[in-house]
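Below: the structure, in structure tokens.
Note that one protein chain is taken out, while the other chains of the complex remain in position.
Moving on, here comes subunit A:
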Amino acid sequence: MQFLAKTQTLNKPWEPVFIPKFENYATDPNDLLLCPCRALLAYIKRTEVLRKSQRLFVTYQKNHHVEASKNSIARWIVNTVKYAYEHADTDTLQFVRAHDTRKLSTSWALFNGLSSQEILRAAHWSNETTFTSYYLKDVPDLESRFAKAAILHTANRRQKKYFIFLIIKYFQYLDCLWSQIKNLRANKWAEKQITRPYLAFDGVLCEALQHTLPQIIPPSHNDEMSYPLPRVIFRMFDYTDVPEGPVLPGSHAIERYLIEEQLRRIIFKHAFDRKDCAASLLSYPMKNKVPLNYMIVEVMFGELFLLPRCPRLEIYYGSTFIELCKLQPGSMPQVLAQATELLFERLDSMNLSCIERLTNWFAYHLSNFQFRWSWDDWSSCLQMDPELPKPKFIKEVLIKCMRLSYHQRIVETCTEDFAPLIPEKPLSHFKYEKEGSGSLPGTMTAHQLIQAIKSKCTPEETMGILKDLPNPLKEDDETDPTYHPLRIDVFVSTLLHLGNKSFSHSFAAIAKFHHILKLLADTEEGQIWVLRTMFEVWRSHQQMMVVLVDKLLKTQIIEPSAVANWLFSSEMQPEFTKFYVWEIMHSTITKMSKHVDKLQKEVDDAKDKLDAYKRRINDGLEDDDDDEVPTESLIERMEERLDLAQNQQKRLFLIIFQRFIMVLSDHLANCESNGIDYSTPWYKWCIERLQQIFLLHHELVYRYISTLETLLFTSDIDFHILEIFQQFCALRS
């Protein structure tokens, strides 16, 4: 019998549903009464005289037997389920719909030991998330939590649900390993992946002195201990993905773990030489027993996607992949392409940091292979909301490709229908030279400024030109506003316009007029206005903005908190789903941290020096060291600076979290009052960005946890936002 399940479509091949007879399995004769085959046959036989068409189900009203409608069948199912529950002594079901049979049957099947693969296949679900998050619901709480863990745990190709935040994941790696080891013990420690050179010396060894190994007692827990973050098992390929050659060991077989571990060691050991690494990986001793290329690709991606951070520079994995492709040009590129397809298909549930790393890697990889890719295979994305993960991924990949090459090159690599996903040509926009600029209040001054700078005026002279511009913020005789938007606008946009030829030109302009920029941006509002102006000029050139913000921070024209406030300003919110915004955010946070670390080190070094000096004096030694000894007051001043920087750092994080709560709360409130679903793509990107900040900077954020708890993540904020914070806390507890 053929039918279409809800999740099937006509263009996918139908998978036949095979219902076996119970007589092959049942031992208790009572069970045979439940056999669906028997029941079906009996039903067909009994209704034979009533049936007037090919349809199976007929209604049972007396003398009025017609084909049963969808609704009737649904009602029957509901009645049956209710009947079953009423007669069993559980009352977990309050409300049943016919469709619920999908979750009920699958959930019970899982508890009774069916594998997740079998369940997914039977229900025509493509991945485990659908199952775990939507269907696995109507079972008592504890059980369902356990079941969710179990199913994500055993899920085969699940790599990036990666909700490392969910504590259930914590047990995955160890639990899984532990059960593998127990299995191994049950099999008398027999496996085929470990090289055992000692077997050759069996004769000698069995007569040798036997040592008794001491028992290893693990230290007991105390509150001071900090544990490593949870690790998730990464499995990308299934044995069915490997078309020929040796079979891929099962996802949870100890063999898979052992190979993974050995490959990971090679990757770790050769991190300083990608060519050695690639060669060593390919000469893995057991290479004839496993589909090695698949294992290598899986392990490499597993490392690349490790959270919170990738253990090495991302480019190490990228350049090693290139080396692997060079060494195995006949097979490696295909496996990598297959991997890319698999990962692409799973973008919807992939962790954001992993999507970013995948994007960077893929663009980098393409740049080494003439940007050849069959983009058309992904053309179904062109009809989607461009904010959804798949089209977003393509767009960001193309942006990154462009950054490594040039606009025209990218236009030529894709077919015309990809135009909506192709990035804008990066150009600067200088409003004071556009048509209609005559009416702008700063145009005259801007033109004067251009002339003056071109004829190599001094920085002070430019201040003279700007002097006469009125401050639009000033009202009557009130006190001076904290910044002068018009002066900033005219000066910064003119300067950036004149330096628009390259990074070096822009940097030179900033360096020459550093003093003026500092004067104009002496308050945070002023600094935000500098950034706004920069955005206006360079909005189509993301890389330029990233580099300029970096420069402005390094030259201390703007402060990190200004960058955070600017990125959260209302005009930047449409940009929120673009990756470059977060490139700027994370690099700002990192820069701040590096600054604090540097000051900390300076203080420590100075203290050490002073201590050493004091010891020498105490010991009555001559001070023959040429190094200058820092004075107490100097150290005090250094500590003050460190203190200041640490406060700045804390403030930066508080601003970021506070602004996150604000934009997310606004969104949730708006959706509620307009009666729309809050879970838009924008919301998803945004909430994941919040998660990412927590995770990427977890060491730092953890220091502020009590402040965050009492000041920001209080019980009155929306549950969805609070949840992220609680998950973060759970990660460390």
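We take it that a residue touches a chain if its C-beta (ideal position, glycine included) is under 8 Å from a C-beta of that chain, and two chains touch if they have at least 3 such contacts; residues count from 1.
One rule holds in what follows: contacts and distances are computed from a predicted model.
The chain not displayed here is annotated in its UniProt record as "Nuclear cap-binding protein subunit 2", chosen from "General transcription and DNA repair factor IIH subunit TFB4", "Nuclear cap-binding protein subunit 2", "Ubiquitin-like-conjugating enzyme ATG10" or "Vacuolar fusion protein CCZ1 homolog".
Note on the undisplayed chain: of the listed residues A:Tyr239, A:Phe268 or A:Phe503, the one touching it is A:Phe503.
Only one of A:Phe237, A:Tyr364 or A:Trp529 touches the absent chain when the whole complex is considered: A:Tyr364.
Of A:Gln193, A:Ser251 or A:Ser319, it is A:Ser319 that touches the chain left out of the display.
Of the candidate positions A:Arg235, A:Arg346, A:Arg403 or A:Arg532, contact with the hidden chain is made by A:Arg403.
In the full complex, subunit A touches the omitted chain through residues 272-276, 313-316, 318-319, 322, 360, 364, 367-368, 370, 403-406, 502-504, 507, 543-544, 547.
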